[in-house]
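Note sheet for the following structure.
Removed from the display is one protein chain of the complex; every other protein chain stays in position.
After this line comes chain A, so read on.
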Amino acid sequence: MDIWSTLNETFLDWGSMKAVLPEMLKVGLVNTLILAAASVVLGTVLGMIVAVFALSRKRWLRWPAKIYTDIFRGLPAILTILLIGQGLSPITRHWWGPNPYPLGILALSLIASAYIGEIFRSGIQSVEKGQLEAARALGFSYTSGMRLVVIPQGVRRVLPALVNQFIALIKESSLVYFLGLLASQRELFRIGQDSAATDGNLSPLLLAGIFYLVITVPLTHLVNYIDKRLREGRPTDTVDLKEPAYADNR
């Protein structure tokens, strides 16, 4: 069959995959994980700040948060990455040279923080008003009540959505290749693409795809697990609805 052999040559060239495998493991995977992890951390921190601002009672905090969210959620990721990665490099060049890596992380984090901020905001807003009221009635300030009682509950409720956002971020990290990376900075996609161009077949890209799936698929299952546990509670905590008699000895 002609079609099968063509497909086979294009996607399943084992020699080509084998040749690129060490570089993909040592360089590509490491860089993808660094880019993703750094922007997950920075994006989550920024996202929490955006959410707290968006929920503030002060208009001058609320409005900037809304505009920020609209901009970074509304622009195509690739456009934001190019604008920040190339646009800011003349400024940041003084600090770390023409290295596009930090600006790539910054751009990914800004995009992620807009989505993560909205996720946190919806979670925090879903917490019943009585929770803050009870905390305040005990003597907690508004800030302490939010920090100790409301926000932890809100975050817990949106963990599945948050992990989904992390998955999106791992995939989007491939877009930093547009900024022009040094050989040692290339992530999975770029290595796959370079190798595919050299070898004249797509097998290295297929291998890169497998690497992405190895990272993201376990995460999607983690989402399902968290979701299930949030709905059903911890398996060890048994429900006991018996009312032990309170000694009514007045």
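The rule we apply is simple: a residue touches a chain if its C-beta (ideal position, glycine included) is under 8 Å from a C-beta of that chain, and two chains touch if they have at least 3 such contacts; residues count from 1.
Following the convention adopted for this analysis, contacts and distances are computed from a predicted model.
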Which of the following names does UniProt give to the chain that is not shown: "Cytochrome BD oxidase subunit I", "Xanthine dehydrogenase family protein subunit M", "Amino acid ABC transporter ATP-binding protein" or "3-oxoadipate CoA-transferase, beta subunit"?
"Amino acid ABC transporter ATP-binding protein"
Residue touching the undisplayed chain, where the options are A:126, A:141 or A:184
A:141
Across A:86, A:153, A:193 or A:216, the one contacting the chain not displayed is A:153
Residues on chain A facing the left-out chain by the touch rule are 128, 130-131, 133-141, 144, 148-149, 152-153, 156, 233-234, 237-250
